[in-house]
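Let me begin by handing over the structure; questions about it come next.
With one protein chain withheld, the remaining protein chains of the complex are depicted in position.
Residue numbering begins at 1 within each chain, and the chains themselves are lettered A and B in the order written.
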Amino acid sequence: MPKTQYFRMNRRFQIPLKRDLSSIISLLNIENHDKFKIMIRTAILTMSDKGSRGERMDKSGQVIKEMIETLPAEIVSYEIIPDERDIIKERLIHLSDMTKADLIITTGGTGLSPRDVTPDVTLDIIDKEVPGMAEAMRAESLKKAPTSMISRAVVGTRGETLIINLPGSPKAVRENLSVVLPAIPHAIEKLKGDQRDCSELIGNNQ
Amino acid sequence: MPKTQYFRMNRRFQIPLKRDLSSIISLLNIENHDKFKIMIRTAILTMSDKGSRGERMDKSGQVIKEMIETLPAEIVSYEIIPDERDIIKERLIHLSDMTKADLIITTGGTGLSPRDVTPDVTLDIIDKEVPGMAEAMRAESLKKAPTSMISRAVVGTRGETLIINLPGSPKAVRENLSVVLPAIPHAIEKLKGDQRDCSELIGNNQ
Partner (left out) sequence: MPKTQYFRMNRRFQIPLKRDLSSIISLLNIENHDKFKIMIRTAILTMSDKGSRGERMDKSGQVIKEMIETLPAEIVSYEIIPDERDIIKERLIHLSDMTKADLIITTGGTGLSPRDVTPDVTLDIIDKEVPGMAEAMRAESLKKAPTSMISRAVVGTRGETLIINLPGSPKAVRENLSVVLPAIPHAIEKLKGDQRDCSELIGNNQ
């Protein structure tokens, strides 16, 4: 199994720190939610064998961060992990149930290669699938490249966490995320039980 | 659990009657199928906590009725029930297996709120999913509002009954149902075992 390398971003995404898994986990359990009021607490999870060994820059994670910060959103976790079912599963569950992320965006592992398992693990751990978000991304990408139809990206929810799979390339990340970005705040409001038809984004108060 | 309120429509949809569950069930078991020859026997099932307590008018159910009656169709059941898994499941099974509806159209409970469970229950009780009808509805709605991509509406079949989930708002009902309406007669013919490539709608004779 490839060695796993974790990064923890600061606000400007400039200081990647290498840490072991347990210390990262404690860091990610941010207890003081006050400063994230009206913020969508977002976790970025990059699946990349090479990236997790430090052999490849994670440009896709950077693109996600830039785009997500155009929302009222805060990055609470950023990790690069290998394409390993068990690791992906553990991180998705941890980020949903312990970190209490409102949103997890994954990049990579959505294709047909033998080590592309992100959608399969995502399907395993979600409560509800949100097929329309995945359909909308593929329909838009299809206008540009026929190969985009092999993306198996899944969108779904686990508890109050929305989980969105994106493909691995920075270009595909930008294309796909731009399609679902406008629907994310509304989706997260609803997921948190907001009953109003049209409302301001409310804070995370679980 | 919210109190359940049932309505039984007459032909002109003007006389809602409040009845308890058991009397409604016996009413719905219409034994004389003869007068429904060449008619699509349609059940409307509105999921609404407020509607089921009589606190909200069911405009969506009315829209469905108006649109369905442009087909060779007859409304054989109309109920407003709360967003409760067990009740929804019981009604979907009853309307399929006992009432022998050709078509069940649900409205409401398709989103991401914690009490939105209609698609989940529908997936539980159908034999076959018909993803193209749900995809077509979402693709059309997406042209108007990005939030429509969070509809998890499912279409599927149970025995010879076609079940279509629609979102809750009257506007979304109108938009979505107009997309699938032209395909409904053909779908129901096929479901009843018609082998012809192009044929008149035949009567319900199971």
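Quick note on the criterion: a contact is a pair of C-beta atoms (placed from the backbone, for glycine too) under 8 Å apart; a residue touches a chain by one contact, two chains touch by 3 or more.
Just so we're clear, the structure is a prediction, and the values are computed from it rather than from any experiment.
Enquirer: Where the complex has a chain not shown, which of A:Glu69, A:Glu90, A:Asp120 or A:Asp194 is the residue touching it?
Expert: With A:Glu69, A:Glu90, A:Asp120 or A:Asp194 as choices, the missing chain is touched by A:Asp120.
Enquirer: Which listed residue (A:Met57, A:Met98 or A:Leu142) would be found touching the missing chain in the intact complex?
Expert: That would be A:Leu142, which touches the missing chain.
Enquirer: Considering the whole complex, not just the chains shown, which residues of subunit A touch the missing one?
Expert: Its contact residues with the unshown chain are 111-114, 116, 119-120, 131, 134-135, 138-139, 142, 146-152, 169.
Enquirer: Provide the residue numbers of subunit B that touch the chain removed from this figure.
Expert: That gives, for subunit B, the contact residues 128-133, 135-136, 139, 157, 162, 180, 182-183, 186-187, 190-191, 193-195, 197.
Quick note on the criterion: only the chains that are shown with their structure count from here on.
Enquirer: Roughly how far is subunit A from subunit B, going centre to centre by Cα mean, in whole Å?
Expert: About 35 Å, centre to centre.
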